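Mind having a look at this structure? Questions to follow.
Every protein chain of the complex appears in place save one, which is left out.
Think of it as A and B in the order they're written, each chain with its own count starting at 1.
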Amino acid sequence: MFDLSSRQAKTIFCVALAFIGFFLFFPIYWLVISSIKGNTELYRAVPTPVPLAPTLEHFVKALTAGKLPMYLGNSLIVSGASACLVTILALYAGYSFAKYRYAGRQPVMLFMLSAQMFPFGLLLISLYPMMSNLGLLDTRLGLILSYIVFAMPVSTYMLYSYFSQVPDELIDAARADGASDLRIFHTIVLPISVPPVVTVFLYSFMWSWNDLLYSMTLIVSDDKRTIGPGLLLTYLNEVNSDWGGAMAASLLASAPIVIAFMFLQRYFIQGVTAGAIK
Amino acid sequence: MTRVPRLITAAAVALALTAGAARAADLTWMGSSYAEPANKPAVERMIAGFKTSSGLTVEPLGFAWGDMQKNIFLKARSNTLPEIVQLQERWLPTVVNLPTLVDLNTVFGKEKLEATFAPEALALGNIDGHQWGLPLFSGTVGMVANKAVLEQAGVAVPKTVEEFKAALITIRDKIPNSVPYPMATKNNGSIVLDFMIWNWVFGGSIIDDGGKAVIDSDASRTALAFVVDLVKERLAAPEIDRPDSRRLTAQGQSGFYIDAPVTRSFLRDFSGKGEAFDANVLPMAMPVLKGGDKPVSVQWGHILSMFAPDAKAVPEDAASKLLAYATSDEAQTDFPIALSALPTTKSAREKVAGDAYLSNWAKAAGEPRPNEVGIWSNAAELNQIVGEEVQAAMLGLKSVDDAIAAMQSRLSDSMAKAKPAN
C-alpha cells in the first residue's frame, strides 16, 4: 500500500511498528513471565526482565487449590449459549429487516439499535427482581438470558447490514422455483453467510465472556460463578493479593479461548470483510 | 436445520441449566472464613466435629470478606439466604432489617446466653435487647509490630505518638524499600477503621453517642494531619489495604500496622514459614498522645446469625444445633484459636488463658471501644463518606481542613435519616 523504498518512510514504518507492537505485546510478555516467577522474585522493587529461576508453582496451585476449571467451564457454557441465542435471534431479525418491507420496519429497527445505549447497570436493576420472580436468579439460564442485552442490537445490525448486500436476484430465482421463504433463508442464504455469522457469534461471545457486572450480581453461588468475578474474588480481594497466582490463573483462563480463536480468526476477519460491517 | 429439533435441544439445554445441584447437606453456613485459605481448614474441622456430634451435615459457602454484605442482600432479595450466616459485628445494624433474622433470645433464652458468654462478646450480637447473633470469636483491632523488623532497625516498641513516628523514620531510613507503617489507604472500610483509631488517639470522635457528626474538631484535624503527614513522609504508602499490610509484614518490609488478632494466621500463611513466624508477631498497645493516656482499640468479632421462615426457630432445629455446637467448648477451644482470635464463652476463655499471644493481645487492647461508625443503620454510607474524604486528604487531593469540613457536612446529612441501631 505504502511505498517504503525511501529511507524516511522505512524509518517511520519501523518506529510505528515497534512502538505499537510494544504497547500491544509487552503486557502479554509481562503476564507470562510474572506467572513463572517465584514469590521472592515477584515482589522485588526492581523487577527482573527475564525470570532468574522459573517455576510452575503458581500454575500448580491455581490448578489444584482453586476452582479455576469450574469457573472456566461456567463461563464457556454461559457465554457459548448466550452467543448462540443472540446469533440466532439476530439472524432472523437481521434478515427480516434487510429483505422484507412492512409498516414500522425502520422505526422498530432504529429503536432496537438505540437500545444498545441503555446502560446495562440500569437494566440490571430491574432484571434482578425479574429473574428473582422467575426463579432464575443464581442460575446459568438466567445469566444466559440476561446476556442478550449486551450484544443483540449490534449483532442484529451487523447481520442486517450483511444481508442487505445479498443480491435479491438470488432470492427471487429461488422463489420463482417455488421455494418457501424460510427454505430460501435456510438453504440458500445461510450457507453463504458463515463468516458473518461467526463474526457475530464471536462478537457477542466476547461481551458475555468479559462480563463482570451481571455475573457478579445475578450469580451468588460459587459453583455457578464465571471466570471474571471468579478471578477477581479469588486473587485480589480484602484478604489476599496474590499477584503470581493471579497471573498464572489468568493465563490458564485465557488458554481455551485463545486456542479457539486461532482456528476461528480466519472466519472472523473474513466475516468482517464480507460486510458484517458495511 | 429445522425448527422442531432445535426447540427440543433448546428446551433440554434450558432444563439442564436451571436444575441446580440437589441440596446435599442439612443446612448451609455462609461466611468469609471459608473463603480464606488460612482459615478454611478450621471451618472444615468445625463442620466435621458437628457431624460427629449431631449426625447433621453442613454445606459451607465461602465469600470474600469484602463481598459478604452484598451477597447477603442479594440472597435475601432472592429468598435464598442460608440458615447460618457468619457476620462481622459491624454489619449487624444493616442486616437487622432483614425480616427472617432470628432473635436468638427466643431460641436459647436470655439467661442461658448471659451465663454462657463473656458479656462484651455477647454484646457484639446484641441490639436493643435483641440477640441477633451469637459471638463466634472476638478480640479487638489494634496495633501489631513486627519484632524482627524492629530489631533490624534497632528501635524499641514505641509508647507515644512521638516515639512511634521516630521509630517509623528510623525504619524507613534503615530498611530500603520498606513501608514502615502500611496504613490502609485504598479501601474505604479499612481506611475508616485505621482513621477512627488515630482519631481517638488524638482525642477526636467521628460520631457521638447521640448520632451527631462531631468530626469538625481541632483534635480530628490534628489526627487527619498526622496520617496525611505519614503518607507525605513516606512512612505510610498509597495503595495499601489489609492484605497488602499483611504481605509486607510477612516479607519483613514493615514495622507496624493495625489489624485484628486473626492477623497472625494470615502472617503464617503469607510468610510461608507457618508457626515459626509467630515469634515476630508482637501485639502492642496503640501509641498514646502523652504519657498516662489510656491506649485505645476497637471492639471486634464475628457472630453467627440465623435466618428462618417467619424468623421463628426452636432449639431442636438443625441450625440451632449448629449454633450450640459452634459455641460449645469443643469448638470454642479450637476454631477461634486456629484463627488467632479469642473464644467467646466464659468456659472456653478459661481453658485458653495460657495462650501467650491472646493474653498479650488482650493486655495491649487497653480500653476497647465499640466501632462508632459501624453501629449505625447507614454504616455503608458513613464508611464511604469517611473513607473518601480521608483518602482524598491522604493522597493530597484535598487539604485537611477541606476534608474535615466536607466530612462534617456529608456525615450530618447522612445521620439526619439514620436510625439509632444500638
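Basically, a residue touches a chain if its C-beta (ideal position, glycine included) is under 8 Å from a C-beta of that chain, and two chains touch if they have at least 3 such contacts.
The rule is short, and it goes like this: contacts and distances are computed from a predicted model.
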Listed names "Na(+)/H(+) antiporter subunit C", "Cytochrome c domain-containing protein", "Multiple sugar transport system permease protein" or "Heme exporter protein C", matching UniProt entry of the absent chain: "Multiple sugar transport system permease protein"
Contact residue for the chain not shown (choose from A:P69, A:G121 or A:G135): A:G121
In chain A, positions touching the absent partner: 1-4, 9, 13, 16-17, 20-21, 23-25, 27-28, 30-31, 34, 42-47, 75, 85, 88-90, 92-93, 95-102, 105-106, 108-110, 112-127, 130, 145-146, 148-149, 152-154, 156, 161, 164-165, 167-168, 171-172, 181-182, 185, 206, 209-213, 217, 227-229, 231-232, 235-236, 243, 246-247, 250, 253-254, 257-258, 261-262, 265, 268-269, 272-275, 277-278
Interface residues of chain B (partner: the chain not displayed): 70, 73-74, 94, 97, 99, 177, 179, 185-186, 234, 237-239, 377, 380-381, 384, 388, 391-392, 395, 397, 419
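Note that in this section only the chains that are shown with their structure count from here on.
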Between chain A and chain B, centroid-to-centroid distance (C-alpha), Å: 38
Residue ranges of chain A in contact with chain B within the complex: 39, 43, 45, 65, 77, 81, 128-129, 132, 135-141, 144, 186, 190, 217, 220-223, 233, 237-241
Residue ranges of chain B touching chain A (in the complex, touch as defined): 1, 13-14, 17-18, 20-21, 32, 35-38, 61-67, 71, 74-75, 77-80, 177, 187, 189-190, 241-244, 247, 251, 266, 272
